[in-house]
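All protein chains of the complex are present and in place, except for one that has been dropped.
Think of it as A, B and C in the order they're written, each chain with its own count starting at 1.
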Amino acid sequence: MPPFQLASREYKAEDTIIDLGTAAVGSGSTLIIAGPCAVESREIMIELAPVLKNMGVHVLRGGAFKPRTSPYSFQGLGEEGLKILNEVGRAVNLPVVTELMDVRDGELVYRYTDIIQVGSRNMQNFTLLREVGKMNKPVLLKRGLSASIEEWLLAAEYILVEGNQKVILCERGIRTFERYTRNTLDVAAVPAVKQLSHLPVIVDPSHATGRRELVAPAARAAVAAGADGLMIEVHPDPQNALSDGCQSITPQELAKLLQSVKGLEKYKFS
Amino acid sequence: MPPFQLASREYKAEDTIIDLGTAAVGSGSTLIIAGPCAVESREIMIELAPVLKNMGVHVLRGGAFKPRTSPYSFQGLGEEGLKILNEVGRAVNLPVVTELMDVRDGELVYRYTDIIQVGSRNMQNFTLLREVGKMNKPVLLKRGLSASIEEWLLAAEYILVEGNQKVILCERGIRTFERYTRNTLDVAAVPAVKQLSHLPVIVDPSHATGRRELVAPAARAAVAAGADGLMIEVHPDPQNALSDGCQSITPQELAKLLQSVKGLEKYKFS
Amino acid sequence: MPPFQLASREYKAEDTIIDLGTAAVGSGSTLIIAGPCAVESREIMIELAPVLKNMGVHVLRGGAFKPRTSPYSFQGLGEEGLKILNEVGRAVNLPVVTELMDVRDGELVYRYTDIIQVGSRNMQNFTLLREVGKMNKPVLLKRGLSASIEEWLLAAEYILVEGNQKVILCERGIRTFERYTRNTLDVAAVPAVKQLSHLPVIVDPSHATGRRELVAPAARAAVAAGADGLMIEVHPDPQNALSDGCQSITPQELAKLLQSVKGLEKYKFS
Partner (left out) sequence: MPPFQLASREYKAEDTIIDLGTAAVGSGSTLIIAGPCAVESREIMIELAPVLKNMGVHVLRGGAFKPRTSPYSFQGLGEEGLKILNEVGRAVNLPVVTELMDVRDGELVYRYTDIIQVGSRNMQNFTLLREVGKMNKPVLLKRGLSASIEEWLLAAEYILVEGNQKVILCERGIRTFERYTRNTLDVAAVPAVKQLSHLPVIVDPSHATGRRELVAPAARAAVAAGADGLMIEVHPDPQNALSDGCQSITPQELAKLLQSVKGLEKYKFS
């Protein structure tokens, strides 16, 4: 298998820094992306967005098209969800990120979002990778459930080779035998990727652990290991979330976590 | 997570049998799909197809769009490959199967193929699953590299729920810590799926093992465990194949294997 | 890591054949080891042993010292269990196999058993390996839950290097993400080991699958892949077994399976 090239440190020694308006990821500070798993309603987003903005969150997340294991699970609000996310993000002046699942929705999603997410299950959907590689917006590329670090960087290469240099990698836990957590956070992948590649790497402790009470310690670990940012599922009422409630934290819990992150930040590359 | 429904034995007790013209998969006998990993040239296909036909192969395989880990690897001949596969299949009166990677290529692939393959990396590409669910041709659904049996059957459910009842499942090895083989053939998944579901299950021993010398024993194991068929990579000159040469066997080796399969067949549900 | 030497085909090209009195493992036919997970009582063993003998079983199994995940689970009858196993084996003229867990029990277990088992959890208990390497009885070495093929053969090397050449390898499933089965039977490890090593390899489909209804298909797969034997948990009343009841089959189910094995045998190296 030919190794990655454009993604490598050999090709580009200095860190890639991507300016998102409210923050620049890859520059040393910690990018915070937060929001609900799915955009469930306009009301929840309007309630949540200013709270997140005020505590220093840089990007608002929310799924409109949801990749669900079962066809019978809530699949997201679709275009309606995109519009809500876009409207609410503008209202509080936060860039937004949402997942693109179907290449045919490329233009639609492009219109409403600032960062385009490629989800874990699509990490090796090569046609989707090529498509976002032609767009001029940052791409958040989540690691596949059982993707090696090399395969992940080669997936990034598919985007880079099409011309889009704004790729943000996101470690979100890998699949192992351990059943207590939803996935196993591969925290050592963060410094490993930063040595192999110039691209910024963030961590999603919500999917990595799948347990609300482990989100904060996993997030702290990620920052201490050198992560360029965090993507965290936040819901005002996790018990009643339409998806992933068991791994969502409340805005109050996020505020507390962000305090720790501030303190930890200065040790991240020590 | 809601369990699968249309795919379950509870919903449909009797085995689903899918008639492919040259054979009916799910009926007790063993469907044999064979051919090169990728359609590399018209010459190779014209040479190989009658040989495979004569030894009792039921379906001709060959990739036109190849999902490759690296953007720098051979990506397949595309439409040209589809045309060659179609032409050669017709010439020897064998149905053909090829992979559909991009929903936008749905019509194109549909036109040239008899069975549409959804690859491992796309097992949870839900938009692709829904799309093939609307087609009236059999779908070969490969198990994801780290998909549980339940997730695999839920992926089948995405196809069934759209109306297409002709789903053939294909076990092709799962990703584990073991490095000697490319993947780990989960042979017990075959009887497990046959108990949980009415859908036919075949096995791909080529990808499961990644080693030419293990293809025959793995294929025999699959049949003895109750597999409804085999999908095997065959190349006239494996050393010089453009992809997956190390796991391809020669037509002569296939002929020998088919003898064993004939003998084993009567014990498969004993 | 230095590779295995004495265990390799390079060191010894011809198959190692170990004569167990009732059968010779490694000679082409299929060794059948059967019996309950644990020796629970004299009555059950006396009832079961002649039934197994009559259907052609070659070795009687039964645990006296049981490695249990929890200290609160049934730990086996200890020396009393060894005596029962020994007495019953002699009565029906069947060699017996039981697990040695504690090096200090070496002499005791040696006295009462014909084949000494080293369990999965002790595959890298190197002091135990060296100890059985000094004994002049065959050793049944089970593969560790997450041991690679190379590590497994290096564990055999620890025994061989001490002078004991009678090592029987036993594949019993590896630990993966899949939760439907207790472990994942790595059936391709059988032909892989037979190519790398001259030692005989048998398969334990009971631990590999952990599900009674999958034992027979997994056993058939093992034989078709070239296994030199099978080790199967049998209990007259699986529902009431003190351990591993859910993976034990009845003597009647075993009799039926042995019929299939007879038929399959001639294709095992085809």
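Keep this in mind: a contact is a pair of C-beta atoms (placed from the backbone, for glycine too) under 8 Å apart; a residue touches a chain by one contact, two chains touch by 3 or more.
Since the structure is predicted, the reported quantities are computational estimates derived from the model, not experimental observations.
Novice: Touching the hidden chain in the complete assembly: which of B:K53, B:K66, B:R175 or B:K268 does that?
Specialist: Only one listed residue reaches the unshown chain, and that is B:R175.
Novice: Of the residues C:S146, C:Q165, C:T250 or C:S270, I need the one that contacts the missing chain.
Specialist: Only one listed residue reaches the unshown chain, and that is C:S146.
Novice: Of the residues listed, C:R68, C:K137 or C:K262, which one is in contact with the missing chain?
Specialist: Residue touching the absent chain, from the options given: C:R68.
Novice: Which is it among C:E40, C:D114 or C:E157 that touches the chain not included here?
Specialist: In the complete complex, the chain left out is touched by residue C:E157.
Novice: Need a quick check: the contact residues on subunit C for the chain that isn't drawn.
Specialist: Residues touching the hidden chain, for subunit C, are 1-5, 67-73, 101-104, 121-122, 124-127, 145-146, 151, 154, 157-158, 161, 175.
Novice: Tell me which stretches of subunit B touch the chain missing from the display.
Specialist: Its contact residues with the unshown chain are 146, 175-177, 179.
Novice: What residue numbers in subunit A mark contact with the hidden partner chain?
Specialist: Looking at subunit A, the ones touching the missing chain are residues 146, 148-150, 174, 176-181, 184-192, 195, 208-209, 211, 213-214, 216-218, 220-226, 256, 259-260, 263-264, 266-268, 270.
Simple rule for what comes next: only the chains that are shown with their structure count from here on.
Novice: Could you give the separation in Å between the centres of subunit A and subunit C, each centre being the mean of its C-alpha atoms?
Specialist: One centre to the other, that is 48 Å.
Novice: Between subunit B and subunit C, what is the separation of their C-alpha centroids in Å?
Specialist: Chain centroid spacing, subunit B to subunit C, equals 34 Å.
Novice: Would you mind pulling out the distance in Å between where the CA atoms of subunit A average out and where those of subunit B do?
Specialist: Spacing between the chain centres: roughly 34 Å.
Novice: Among the residues of subunit A, which are close enough to touch at least two other chains?
Specialist: 146, 175
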